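For reference, the structure I am asking about is given below.
Removed from the display is one protein chain of the complex; every other protein chain stays in position.
The letters A and B name the chains in turn, as written, and every chain counts its residues from 1.
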Amino acid sequence: MRHHITLRIGPATFRIGSAWRQPIEQLARLYAAYPDVQGAIADFTVRLQPTSLLRRFVRPSIFITGDHGLADAAPMSLAHGLLAAEMGMNLQMALGWRRHLLLHASSVEKDGRVLVMTGESGSGKSTLSALLGERGWRFMGDEFALLDCDTGAILPFPRLVSLKNRAIDVVTGAVGEARMGPLLTATAKGDIRHMVPRADAVARMDEGGMPALLLFPRFGHAADVRTLGQGEIFMRLTQASTNYVAMGEPAFTGLTRFVRQVPARAIDFASGEEAFAMVDRLWEELA
Amino acid sequence: MSAALLVQVLRDPAQSGRLDAEGWNRLLAAARAERLIGTLAYRLDDVAVPDAARLVLTDAKRDTAREGQQALWEADRAADAMRGLDVKPILLKGTAYVAADLRAGQGRFIGDLDILVPRNAMPAVERALIAAGWEWVKEDPYDEAYYRQWMHELPPMIHVERDRMIDVHHTVLPLTARQTPEAAAMIADAIPIANGLYILSAEDRIVHSAAHMLADGDMQGGLRNLWDIHCLLPDADPAALDARAARHGLARHVGQARRLAGALYGDGARLTLWDRLVRARLLARNGWGQESRKLLVFAFYIRSHWLRMPPAMLMRHLWNKWRKGHRPQ
Partner (left out) sequence: MPDLNATTAYRRDASDAVATCILNDLTLFYHHRSGQTHMVISPVPEIMERMDDGAPVTAQAMHDRLARDFDLGPQEEAIAEIAAHLDALVVLGLVRPA
C-alpha cells in the first residue's frame, strides 16, 4: 500500500498500510518513542483502505481490515484515521492473537505485582489505568491485559490510551498537551483523544508481573465494594476475553488458576479521588 | 504478485530461504488471505525460518488443529442428531479430510460443516437437526426462497448454542447449473470411516472439489481448493477418475483442475488459454493480502452466477442483491 508503518506494542508487531498519508503520519508522531521496528516481520497486517476507488478522494471513507477483519465493519471518515488504525490493531489482537489469553482489561503494576481492572466500555477502567500511571504505578495497558497461560503472569500491551468524552479533559489536565493526540470529534463513541503512555511504560513493555488484585470498576455509582463468587468471576472473565475459546485447554488452565489465586472485588465510585482511595485501600488489604 | 510467491513456496518450501523480512510479510499476508497459512506452516516444518515468522506459523498450526478438532465435534453432533434416521451422514470438504486424516486436511481451515444426504431424506434430516438445536440463519424471504428453489443445499442452519453452521447438501451443484452430477452414485459409493460417518470415494472427492471450484464458485478461495485437489490426486486411480468425472458430466472441470493443480503445485502442465485466465484470477492477490486486478475478479463474480442461472434469473438475482447494497468485494 502507498503509506505504511510498522509498530511493536508489547509482544505484537503490526504492519499498517494505508491508502492515505494522514493516519500513518499521526501514528509515526504518537508512537515515536516506541521501539524502531521498521522492516521487521510482523505478526499482523492492518489495512486502511477506501471503501471504493472513488472514496479514496471524494468524502474519503476508510474500511478497516487486515489479516483478520469483519465484513460488516462500518466505514469511518478520514478525519478519524488515527482511531481507525488503532481499531485495526485491536481487531487483529482480538481475532488473531494466540500466544496469551486476551482479557479486555486495563492493568498497572507496582513492586512487580499487577492490578487488573476489567469492565464494559464506560466503566472507567481505561481512565483509571491512565491516571494511576501518573500516580506511582507503571501503566501496562488500557484495553488488553495478556495472561501468560504457562506462567500465570500478566504481560503489558501499552498502546496509546483511548480516552472518551469527559475523561479527555481530566487526563489532559493531568499529563499535559504534549502527550495528547488530535481531538477526534463526533466518532461513533463520541469524542476521542489518544494519550501517549509515560516513557517508563514504553521502556518496560516487555516486562510482565504476577497478578495480585482483580477489580471490576464501575464509574458513576455511589461508592461500594462487593465480593464475587469465583464462578461469577470466571464467567465475567471468559466474557471479557476474545480468544478464550480459540486458545483451548491452556486458556482453561490459565484462567481457572487466575480465578483461584487472585483476590477480586467489584468497586463502584462516583469520582476519581474516590476510586484512588479504594484502589489504595484494597491493594493494601488484599494484594 | 504475492499469491504467486505463496504458490511457489507451497510447491517448493526451500524457496522461502531467499526471502527478506518484506518478502515474509508478503508471503504471510497472502497465505492468510487465501486461508492457506496453516498449510504453509506444515510445509515449512523442515526448513529454516526466521524466529518471528516461526511464531506466526506455530500459531496457525495450533489454530487449524483446534479448528479440525471442533469440526470433528460438529460432525459428531450432527451424526448424533441423525441417530435412528437410517441416513448415512457423508462429510464433505474440510471436515471429511480431517476425519479421514487425509493430507488435504493438514493445516486446513474449516468453516461450516458440509454434509451430503439423499434428497428424499432432506425433510427428515431437517427435522432432526432442528430438534437437536440447529435453527435457520435469519434470512430474508427472497434468499430463503432462492435457496429452496434453486440451490443444492438447505438454507444454512446455525446451532443455537454452539454457534456453528451446517450446510446440508442433497447434490453437489445448484439445480440451475448446466452440469447435473449424479448425487445418488456418489452417495452409493461413499466410504465408512469412524463413528458412523462417511466420506466420498477418492475419485468423487476430487470430482466434488473440482465441481465446486470451477462450476460453482467465483474462484474465491480457489488456491486452497486447488491445494486440496493437489493433495487428493495421489489417492485416486487416474482411469477411474476420468470415468467418474465423465459420468457426472464434469470431465472438463476435472481436467482443468488437474492441469491447474499440476501447473501451480505439481510438476507443471500444458495450460489452455482459458486455464491461463483462471490462473491469473487465482493469483490476483498483492503483498498486503488485497485482491488485485479488480476487473478480472469482478468478471469472475458475474461468471459464477451466469454459470448457475439462466440470464434472466441472473438479472433478477443481481438486482435483488444490489438493491440491498451487496457488492462483490
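Criterion: contacts are C-beta pairs under 8 Å (C-beta built on N, C-alpha and C of every residue); 3 or more make two chains touch, one makes a residue touch a chain.
Note that this is a predicted model, so its numbers are computed, not measured.
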{"item": "Visible contact partners (per top-of-document touch definition) of the missing chain", "value": "A, B"}
{"item": "Options A:R2, A:R166 or A:R260, residue touching the unrepresented chain", "value": "A:R260"}
{"item": "Candidates A:Q22, A:T172, A:T187 or A:T238 - the one touching the absent chain", "value": "A:T238"}
{"item": "Interface with the undisplayed chain - residues on chain A", "value": "229-232, 234-235, 238, 245, 248-249, 252-253, 256, 259-260"}
{"item": "Hidden partner chain, residues of chain B it touches", "value": "66, 69-70, 72-73, 76-77, 80, 83, 132-133, 162"}
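Please note the rule applied: only the chains that are shown with their structure count from here on.
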{"item": "Rounded Å distance between chain A and chain B, as computed from the means of their C-alpha atoms", "value": "37"}
{"item": "Chain B contact footprint on chain A (complex, rising order)", "value": "1, 13, 15, 17, 39-43, 45, 47, 49, 66-67, 71, 96, 98-99, 246, 248"}
{"item": "Interface residues, chain B side, partner chain A - complex", "value": "21-22, 24-25, 28-29, 32-33, 50, 52-53, 55-56, 59, 62-63, 66, 288-290, 329"}
